[in-house]
Structure formats: C-alpha cells, structure tokens
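This is the structure I want to talk about, given as structure tokens.
Here is chain A:
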Amino acid sequence: MVSEKKTGFGTKILSNKIYPIVFLSIIVFVAVLLLMLVNSFTQTKILAEREAKVTTVLQKIYPDMNDFELKEDIYIILKDGDVIGYSIIAVGKGYGGDINTIVGLDKDYLVKEISVLSNTETPGLGTKILETFFTDQFKGLEPQDVKLSKDGGKIDAISGATISSRAVTDSVREAMEEKLEIIKSNNY
Partner candidate 1 sequence: MTIKRVKFTSGLKLPENKVTEHMPVARLELPSKVILPLQQHFGQQCNLLVKKGEKVRTGQLIADSDSFISAPIHSTITGVVSSVFKMINPLANSIVDAAEITASEEEELDFQSVNPVLEDIRKELGSLRENGEIENYLSGKIKELFDKINSIENEEIIASIKNAGIVGLGGAAFPTHVKLRPPEDKKIDSIIINGCECEPYITADHRIMLEYGMQMLIGAYIFYKVLNPEKVYIAIEDNKEDAIINIDSLIAKSGLADNFCVVSLKSKYPMGAEKTLIKNVLKRKVPMGGLPMDVGVVVNNVGTCKAACDAILKGQPLIEKIISVTGAVANPGNFIVRIGTPVSEILKCCGEFRSEIREIILGGPMMGNDINEENFPVTKAVNCILIKKGLPRNEGNCIRCGRCVNICPMNLLPLNYVNFVKNSKFEMCKEYYISSCIECGSCAYVCPSAIPIVAYIKTGKSILAGK
Partner candidate 2 sequence: MWIIIAILTAVGLICGVLIWITNKTLPKEPASLAKAQEVSEHLPGMNCGACGYPGCFAYAQALSKDKKVFFSNVCATVLQDNTMLGGIEKSLDLVVDKNAMNKKAVVCCSGDCEKIGTYVGVGTCKSASKILKGFKKCPFGCLGLGDCTHVCPQNAISIDVDRKIAVIDPDKCTGCGLCVKECPRNIIKLIPADSKVVFRCSYDSVRDIPGREKCESGCIHCRKCFKACENDAIIWNKEKQIPEFDLSKCIDCGACIEACPKNVLTKLRVDNSKKEKVLSK
C-alpha cells in the first residue's frame, strides 16, 4: 500500500530498507516521552490518593488521630505526637483469594477494630465477613483469643462461610503475633 505511492521526496524514505525499524523506534520514542509527561502530572495525585485512602480507613478506627507514621509495615497512630495505637495489615487466604484486613490495635495491644480492605469472596456468603456482626466480635480480644470457636477461640464463624471466617481470624491472629513482637521489641 505504501510503496505504491510515488510522490517525490517521501518515496526515498519510505522505500528505504531500514525505514520500518526507524519508524517503529520513533513511534516508541514519542509514546514513551508522552507517557513520562502524563505520568509526571498524575503521579502526585495518585500518591496523594493512596495516602488519603489509608488515612480515611485509619481515621475511622481512630477518630481522634491526627497523624501516623509507617515503620516496618506498622502504622503507628499518633495524636498530637503521642502513640494511641498501632495498625497492621493481615493477609489471609480465603475461599476466593486473598483477604486483606486492617487491624487496629489500641495502646494495650488489644484489638480495637478490624476492617476488611479487599476480598474476593462469594458475594452474599463469604462477603459477610464485611458485616459488623462478624467484625465486632474481634473488639478487645487478645491474640490468643482470636480464633474460631470451633478451634477454641472466641469468634463465631459465619455459617456457610467457615473458610472465609477462618481466613480472616487466623490471618489477624498471625499478623498480631508477628507484629506485636516487633512493636514490643522496638518499643514503638
């Protein structure tokens, strides 16, 4: 299609043997350049969004917080510079995939509140882990109590969704046990 057009100047370039390579490179170059530009505009906004998201979640758990610090995957919640709690992320394997839960601890290392950030459970069944009747059970528990009642803990599983319930509970407990050690040893 291209070579048929015989119009003076263009012909020479267009029929050059390595023209395809050059053309492709130019296109890639322009595209990459363009993307770098766009990215530089949006980057700040994206980062801000991400941070805002974390803040809103934390804000919900600690209404009176006004700042936080991130150390070794642990959010240290501050109010006017004083530590009022710690937040950690727990990842468990549910029925449909990973379940990410944010666990808010108070100063005494007890669960203040948990909130499921993302999941891929069966709607209407596994997704009941989002509901408060389930998450409220965690309030005030120590790590060793964060277990399904079947397994000897204090959390009642959602009927029909044991797998999801267990995934949340176990991941919360494991995360707490692991991170509390870090918190205690480093004295955050």
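Selection rule, in plain terms: all candidates are chains of the complex that A comes from, given by their letters.
To be clear about the criterion, a contact is a pair of C-beta atoms (placed from the backbone, for glycine too) under 8 Å apart; a residue touches a chain by one contact, two chains touch by 3 or more; residues count from 1.
The model shown is predicted, which means the values in this text are computed figures rather than measured ones.
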item	value
Identity of the candidate that touches chain A (this complex; choices 1 or 2)	2
Touch list for chain A against partner candidate 2, complex	18, 20-25, 27-29, 32-33, 36
